[in-house]
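One chain of protein is taken out of this complex; the other chains stay put.
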Amino acid sequence: MSDERYDRGIKILREHFGEQADELIAKIASASPDFAHINVTFPFGELYARDGLDQKTRELCAIAGTVCLGHALPQLRLHAIGALRCGATKQEVLEVIIQMIAYAGFPAATNALLAVSEAMDAHQADE
Amino acid sequence: MSDERYDRGIKILREHFGEQADELIAKIASASPDFAHINVTFPFGELYARDGLDQKTRELCAIAGTVCLGHALPQLRLHAIGALRCGATKQEVLEVIIQMIAYAGFPAATNALLAVSEAMDAHQADE
Amino acid sequence: MSDERYDRGIKILREHFGEQADELIAKIASASPDFAHINVTFPFGELYARDGLDQKTRELCAIAGTVCLGHALPQLRLHAIGALRCGATKQEVLEVIIQMIAYAGFPAATNALLAVSEAMDAHQADE
Amino acid sequence: MSDERYDRGIKILREHFGEQADELIAKIASASPDFAHINVTFPFGELYARDGLDQKTRELCAIAGTVCLGHALPQLRLHAIGALRCGATKQEVLEVIIQMIAYAGFPAATNALLAVSEAMDAHQADE
Amino acid sequence: MSDERYDRGIKILREHFGEQADELIAKIASASPDFAHINVTFPFGELYARDGLDQKTRELCAIAGTVCLGHALPQLRLHAIGALRCGATKQEVLEVIIQMIAYAGFPAATNALLAVSEAMDAHQADE
Partner (left out) sequence: MSDERYDRGIKILREHFGEQADELIAKIASASPDFAHINVTFPFGELYARDGLDQKTRELCAIAGTVCLGHALPQLRLHAIGALRCGATKQEVLEVIIQMIAYAGFPAATNALLAVSEAMDAHQADE
């Protein structure tokens, strides 16, 4: 019944994160197959599949949000790649993090900057 | 020396928030003139004044970030107006909040939704 | 396609929160019908519908989690009712909050205690 | 057995918060006498009773910490009074909040500033 | 005077965490003996020693709460062991984390899942 959601979700995940999409889902599935299934079907199969915002803007908003969470460095590394793959420039990603200094404070923004910068450099070295 | 930053900041504040910009700064200044000055010069005179992201995208990112903070309902009400004034549609603002369910969880996203929706309705009734 | 998830979700919502379930969903729907639909289908139609934990334990865990979020007082008021309706005693709900002092600190736990206590008293006065 | 901790805690609470100490404890006790007892014996009877930091510095640190929590406005109002009663000036309290902009971000710091400023004004009007 | 609290606390700590209880307290004591003493006497000697909730439910609530904190991965690893030792199944622990997706969002829940899963596997390999 949720196959359609799963197929849509995994397609969006791969468009955003490339090879890292399947690695992420496999890693989560080895801890809990149900969690992995939900992680595909709900945020990607339902939320990111919605109209009304282009995927580049969604990725910049994902970065803004996860900077403010403070505890989401693995997700920031992933969405940094997602932003680049969805058409954002490295400079735009950094710009969002600099803007978030005002909302999240320096510790969260600095930790985010260092994680995101490293992830973007590694991604660009791969290409 | 920081007059230039102040002038630039108050101009951006008024472009984003209209009349509410001066009300906000006056309210903060009545508690601490120094805090109010910093609130104009740093986030708006320095960060929002930067190139590299258009102001509509900045406002959507501000909403994404403040949803994830969880404790920033007054700021969400303000940035909802800011997003509309910078060219976002009501639907785009709601779409960011719906996306943030995945990052902030339902309590933060629901509280944000109700605050933002009320602020956008009041803003549109004023026009 | 998601009707089944919706029906299951709204049924669980009503079992947990009684009349307040429909009031909550109507309030959210007046801000965003899509958000309201997601709020029924995902947390209640999917997560709370899972086997593996009884609904009373789920409600006590929901209280533990929302105390630790710090910003979720409206949700705490609701889950306090949910816990009672799912078979928890008032004393068990208070006991979870007292335990959470260790994880969330006194400000979050105190604010939670006062909100939850008021909600439970109002609920018991209604019966 | 814990009477000594209780007596020491209530004494410190009254020194810090004056009449508001007993109001606070009574309000918490009406929700849960056990929580109220713990709130006296542990943070005040044990932690604030320790040597090694003077009570004024403790109050300024309490303000710094609760600004960064983001969700602790009732506690900020109380500790603003506590700081004044322990010898801090209004300006020192505001200075801590201004410093915390760097750590907590503007939303948390602004909400704290407005709550604390109001509480300090009300306290000074009472005297 | 607080020996009774200490003895009760260390006993509960060992019941919940086995060998890791003493390792944890020794590690904390090497940084601050006073902190270590408080960590035994207050959360375990006072809070966990209370009646009104069985220790398995307390451990599931501890997991729910620490998932929502977002920054508490070392504590999640410990309480995963505690939950198993207090009678929860691996599946129940995972179920609490899956439920917390709704409250804490995916980043906090995913990071928790991976930490907890690893800790439970290591614990079961030891037995």
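Which chain is which? They are A, B, C, D and E, in the order written, and residues in each are numbered from 1.
Everything that follows uses one rule, which is that contacts are C-beta pairs under 8 Å (C-beta built on N, C-alpha and C of every residue); 3 or more make two chains touch, one makes a residue touch a chain.
Treat the numbers as computed from the prediction; the structure is a model and nothing was measured.
Considering the intact complex, the chain excluded from display touches A, B, C, D, E.
The chain not shown here is touched by just one of A:Gly18, A:Gly52, A:Pro74 or A:Pro107, and that residue is A:Pro107.
Subunit B residues in contact with the hidden partner, per the touch definition given at the top, are 1, 4, 34, 38, 42, 46-47, 50.
Although one chain is not drawn, its touching partners on subunit D can still be listed: residues 42-43, 47-48, 50, 52-53, 57-58, 60-69, 72, 75, 91-92, 95-96, 98-104.
Counting the whole complex, the residues of subunit A in touch with the unshown chain are 70-71, 94, 97-98, 101, 105-111, 113-114, 116-118.
Just so it is clear, only the chains that are shown with their structure count from here on.
For B-C, the matching interface among the pairs B-E, A-B or C-D, defined by over half of the contact pairs being the same residue numbers, is C-D. For the pairs B-D and A-D, the count of C-beta pairs in contact is higher at B-D. In terms of their C-alpha centroids, the spacing between subunit C and subunit E amounts to 23 Å.
Centre-to-centre spacing of subunit A and subunit C amounts to 29 Å, using the average Cα coordinate of each chain.
Residues of subunit B in contact with at least two other chains: 42-43, 66, 68-72, 75, 98, 101-108. Taken as a graph of touching chains, this assembly is complete, with every chain in contact with every other.
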